[in-house]
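Note that this complex is displayed minus one protein chain, with the remaining chains in position.
Naming follows writing order (A, B, C, D and E), and every chain is counted from residue 1.
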Amino acid sequence: MTWRNVGEIFSSGALRPLVVQFDALIKTALAEDLGRGGDLTTDLIFKASHTSQCVLKARHDGVLSGLAPALWVWASLDDTLEVALDYQDGDFLPSGSKVLEIRGRTRPILTGERTVLNLLGHLSGIATRTRRLVQMLDGTNASLCDTRKTLPGLRTLQKYAVTCGGGFNHRFGLDDCILIKDNHIAACGSLTEAVQRVRALIGHTVKIEVEVDSLEQLDEALSTGVEIVLLDNFSAQEMAQAVARRNALNRNTAEGTKSPLLEASGGVDEKTIRTLAETGVDLISMGALTHSVTNFDFGLDH
Amino acid sequence: MTWRNVGEIFSSGALRPLVVQFDALIKTALAEDLGRGGDLTTDLIFKASHTSQCVLKARHDGVLSGLAPALWVWASLDDTLEVALDYQDGDFLPSGSKVLEIRGRTRPILTGERTVLNLLGHLSGIATRTRRLVQMLDGTNASLCDTRKTLPGLRTLQKYAVTCGGGFNHRFGLDDCILIKDNHIAACGSLTEAVQRVRALIGHTVKIEVEVDSLEQLDEALSTGVEIVLLDNFSAQEMAQAVARRNALNRNTAEGTKSPLLEASGGVDEKTIRTLAETGVDLISMGALTHSVTNFDFGLDH
Amino acid sequence: MTWRNVGEIFSSGALRPLVVQFDALIKTALAEDLGRGGDLTTDLIFKASHTSQCVLKARHDGVLSGLAPALWVWASLDDTLEVALDYQDGDFLPSGSKVLEIRGRTRPILTGERTVLNLLGHLSGIATRTRRLVQMLDGTNASLCDTRKTLPGLRTLQKYAVTCGGGFNHRFGLDDCILIKDNHIAACGSLTEAVQRVRALIGHTVKIEVEVDSLEQLDEALSTGVEIVLLDNFSAQEMAQAVARRNALNRNTAEGTKSPLLEASGGVDEKTIRTLAETGVDLISMGALTHSVTNFDFGLDH
Amino acid sequence: MTWRNVGEIFSSGALRPLVVQFDALIKTALAEDLGRGGDLTTDLIFKASHTSQCVLKARHDGVLSGLAPALWVWASLDDTLEVALDYQDGDFLPSGSKVLEIRGRTRPILTGERTVLNLLGHLSGIATRTRRLVQMLDGTNASLCDTRKTLPGLRTLQKYAVTCGGGFNHRFGLDDCILIKDNHIAACGSLTEAVQRVRALIGHTVKIEVEVDSLEQLDEALSTGVEIVLLDNFSAQEMAQAVARRNALNRNTAEGTKSPLLEASGGVDEKTIRTLAETGVDLISMGALTHSVTNFDFGLDH
Amino acid sequence: MTWRNVGEIFSSGALRPLVVQFDALIKTALAEDLGRGGDLTTDLIFKASHTSQCVLKARHDGVLSGLAPALWVWASLDDTLEVALDYQDGDFLPSGSKVLEIRGRTRPILTGERTVLNLLGHLSGIATRTRRLVQMLDGTNASLCDTRKTLPGLRTLQKYAVTCGGGFNHRFGLDDCILIKDNHIAACGSLTEAVQRVRALIGHTVKIEVEVDSLEQLDEALSTGVEIVLLDNFSAQEMAQAVARRNALNRNTAEGTKSPLLEASGGVDEKTIRTLAETGVDLISMGALTHSVTNFDFGLDH
Partner (left out) sequence: MTWRNVGEIFSSGALRPLVVQFDALIKTALAEDLGRGGDLTTDLIFKASHTSQCVLKARHDGVLSGLAPALWVWASLDDTLEVALDYQDGDFLPSGSKVLEIRGRTRPILTGERTVLNLLGHLSGIATRTRRLVQMLDGTNASLCDTRKTLPGLRTLQKYAVTCGGGFNHRFGLDDCILIKDNHIAACGSLTEAVQRVRALIGHTVKIEVEVDSLEQLDEALSTGVEIVLLDNFSAQEMAQAVARRNALNRNTAEGTKSPLLEASGGVDEKTIRTLAETGVDLISMGALTHSVTNFDFGLDH
């Protein structure tokens, strides 16, 4: 077991958020809890010099996510605290496993406890559900991805938690991928016109995705050469047909080429995801991954 | 139907958050979505002068919460938009009901749509579940209240949503109520000593609550004269006994006096809440109200 | 004498503010002094490598308050500075006593000097006057407390300084205690109605205080069972009567019970405070503790 | 009486602060009072639609300062409030005079009341004392000016209040005037060397002031041609001699020339200021104007 | 000529920045100029009630960019100012043309003048040079685009100015397009390995670009199927060969298909751009568009 200063935080995984990206959020969360008077109970009970060592444990099975922002809570209160980590983000946590130990002055450990648990519980809740759904896709062609249906102020961390669970990120915001929806199409007169209007001015690094709600509209989308098509609330049968039409288009191109990518959206949950995946779609996007999260239960034992 | 400027926002309810309290959160949420390039799709499709009128509808039954912060999203993008409201926060929304209409320039309406829906869906999700649980308490003495298990940056709004559903707020943070827990007691040697240490220095406007995990500890807590006792993971049977002991204490005082208040905590859900309430406890607190929220589904029709 | 890094700041006292609570204020104060060009004089006179050791002394008797925010000024400019502390917040400072020594690069020591002295002088000024007034209450039942009459941006630190002087904190803001005033009562028709309206919706962790301006109104307040009654501008004689009526109410309850607490307000100063205290009131609140502060004079000797 | 929207704030005086300069301070002050729950009492007593009209009155004689930031408090809570002003910043307020009336929704009027009074009381307190001292200088050559001994976050407003009282502003910070003190001189070996070192690199728009503590040091300062000399803790007799030596230097130059300006500092109060002024010094600077302020008492009548 | 309130700002063009995106920058720019004392000269010369009408003129030929942020400067100082616009962003401005007129209180017009001119001059400088270069590409296949070589805090506005001049935006930051450079390739052992490592984890909305410095490396890049290849410092001859090799690859696919896109980078200026474009590359990227800007000269006539 290696003890390190709690401020020396980095994430061993890919697509990690950096302290400069979540520092303001952590400071806001602490301000919500400290208010104007601070942790009255802890301050009145413990002397400043009192020290403790505590263990953070998982109370059920799941996937860990959020170590860096969680530890930054404690580092923000007292950068002399030390931590010993037994798991990394993305690791499977068996029920009862010891995630980490923290030691140092008692006051900051207790004052930060609730904020640490709130963060870690939320992000690990996302990672845990994502992992369960990703495993249901095993052996299919489909990848699971998130959406922009995130909670205010939490987008970077929630999308990071999705990757900890093995999911993929859809666009981060309105400026890193074009997504043409029904109202955009209506305003232009046709899907084709909408695509052309966008193409005339958009930078070359940005992909274009179009949302379609019927096979007829899919055909039009296929003819425009867009990179991604979102199949909105298609039945599994329609989805399979959509895949077939897309594949026909690629018949003469290099093996393995799939253009455009097909993304299934709408009505995705544990009951439907396998059926959707077996239609051959490339992506399944799911808002509930981030908008309806069940907290993962951790406990800090003193 | 009265059209008003979208910036003239106030909430008719009690305990409303003010714009100065949620403005920074809304700006952060918009920044997450706009990134550096803004809403590329909408900007390239619609001219600046294009106008629209849209309807926001509830896609299932529930309770509305979050109108003020949601409308502030649109006001932040374009303060010339106009809105006509059919419901207020706290109102019951039948499935399919029209919550509001918005009209004005198309670009800001669409650019803000996702952020509006994310906020309103989350807060109404909290209010809806709270209302359902509160109704289960009908005829009992118990009130439902929230906890500090909130998501980072969302405490004020989440706690407000709880009140829209008819629940009550537990303390807002670490500085507006003393809550003495097991580790505080352990550090002092006894519950009584912990209470005395706090009482010597705490301001006269602050209540003291003590967490107990047995009837023996309850007896000690009762002898200290604290204002609230939290019964942590008591069985229904133990809880009923706790209520009896508390009531015995108040036998000779004014009718209706209940001192200290008894708060049940742990394992609260739709299945258990009625049984807990029937033990006679005064309060039932529930972290899942705010840490495990199911989004309420709204749609914006163009 | 122990030299420590100036950034390793904690307060040994109870109810201490944390760096995350005052960091923004310190940065603002420094920005006010540095402007756009920084400390022109010091930069042009001293080389970056020049070092100094300076002593901070008290120029008259008093009580120390504000070490942590003051040292954070220097830590914000150069975290390699070192400090040796001879006193802690709350300590009595005899005139001429050496509070601390600071050593390291000359530029940051001088550049931060004025901001350090402004902070320490203001907070120690509050603590010093508070201690003097608290000593005048010796042997009485009354405690001295502050109000919300604080200076913009300084509430947390000013209220902390009051506790360093031995005073107590009244509510921190509008959300941690109910205080029903004359205009609230007027709007409801009666004091009793106002209390009932609040009680129906307020959380169980929040106390209710009512302001009364006559003995008749006190009687009504006593009948509502509120936790605290503020006696607004009562004469000492009326105050004594108020205490008597409150005590009569508690005749049959446990010994030592005082419910509601009685708080004297209005016209409190060094001349009147003893007389007020001897009426038997529990609390004496005083806006001047924080709104009319006389600076405590410190000097930094080079 | 003209009713105007509370947000249309400007100051008729010279050297006014702008909303962009004090907006953050006002938001911070409101946040301190609103906390996470807002004004619980007012929200629970008054419906959102309830309206009021209130009068702000002076409770003793004085000078008004701070209208713009004070009104911005209310504008920040509800920009539909209306105000009718009877006085402007810098005006003399007789005891009992009606400063302004405010009307509109009751909730924001009450919620902002304390913050308005705190600001206005502090700034008018500064202006009132400044005016009293300035009047004592009548018929002398001396002007009264402030220092950098201001409270954290309040420098711009405090210095503005000084001008409302008829005082002048010394430098705003460390970057708009050189002030060479004893420790700077010690580091250079001589006052002359210090002045030369600064002159070699300082921009041409910046004046140089030197602090001296004896007539001998004054002579050296006079020989360097600096624009201002600060006479630190000189006796009145020494000060008169300093003025004589300065005047001798200007004997052959244009009439009325006074170079360098002489600034008296140290031990300035109502008892000493007239004597100091009669020595012929040009400026008298006084830290207590901003570091030891007695609040001006306003009341808001409902 | 239509007079409008200066705060009703929107941009008629595509890809406009929104007030919520540049508000903080404008406030910072104003703070830099106002400091702690504000516009001393203007405040002392003009009464608050003095009004003016001024004309903003172009002092040479060019392209307008930055109206919205520039007008927001004035709106931030006084939202009752009125403006009449004769041009929109992206319009050609002949030397001497009147861009806009502004009227209202004199103080805010003058106080904001420098900040307005600094912003408008910088952004119009970018748009003007971009337009000139874009015109040199007339009749070729190439588009001009920017880079991440922008000035701190100005990325959104600088990239917007490029589009006003008819240029296109390369990626906005590190998170909206993959760009694999030499050091990334070195770390993976081969370009192919680097592409594969990225592809395994990257979201489906993100394009992959690879930088190559030789025709051999280009061949490897072509075999990986990446969407964009950056030709770093290729000679015109090599670039033409690169285009030929890319085109050969697309021989059998749909007419007009160009995959991957080829981007020329390095040594681009007015002398070389036409030659580079005639090689048939699709994009020419140029850091100097944003890192070495010549200010466009505007004047405000009173």
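Note that a contact is a pair of C-beta atoms (placed from the backbone, for glycine too) under 8 Å apart; a residue touches a chain by one contact, two chains touch by 3 or more.
Owing to the predicted nature of the structure, the values given are computational and were not obtained by experimental measurement.
In terms of the touch definition stated at the top, the absent chain reaches A, B, C, D, E within the entire complex. Of D:Ala24, D:Leu261 or D:Ala288, it is D:Leu261 that touches the chain left out of the display.
From the set C:Met1, C:Ala48 or C:Ala200, the residue in touch with the chain omitted from the display is C:Ala48, counting the whole complex.
Contact with the omitted chain, checked across E:Arg59, E:Lys258 or E:His291, is made by E:His291.
Taking the complete complex into account, E:Ile180 is the one of E:Val19, E:Leu81, E:Val99 or E:Ile180 that touches the chain left out. With the whole complex as reference, residues 8, 10-18, 20-21, 155-156, 159, 169, 172-173, 176 of subunit A touch the missing chain. Hidden from this view is one chain, which touches subunit D at 14-15, 143, 145, 163, 168-172, 175-177, 201-207, 209, 225, 228, 252-254, 257, 261, 263, 282-283. Where subunit C meets the missing chain, the touching residues are 27, 30-31, 34-38, 40, 43-44, 47-49, 76-78, 80, 105, 111.
The rule is simple: only the chains that are shown with their structure count from here on.
Taking B-E and B-C together, the pair of chains sharing more C-beta contacts is B-C.
Once the centre of each chain is set as its mean CA position, subunit B and subunit D turn out to be 44 Å apart. Among all residues of subunit E, those that touch two or more other chains are 14-15, 35-36, 169, 172, 176. If touching chains are joined by edges, the resulting network of the protein chains shown connects every chain directly with every other.
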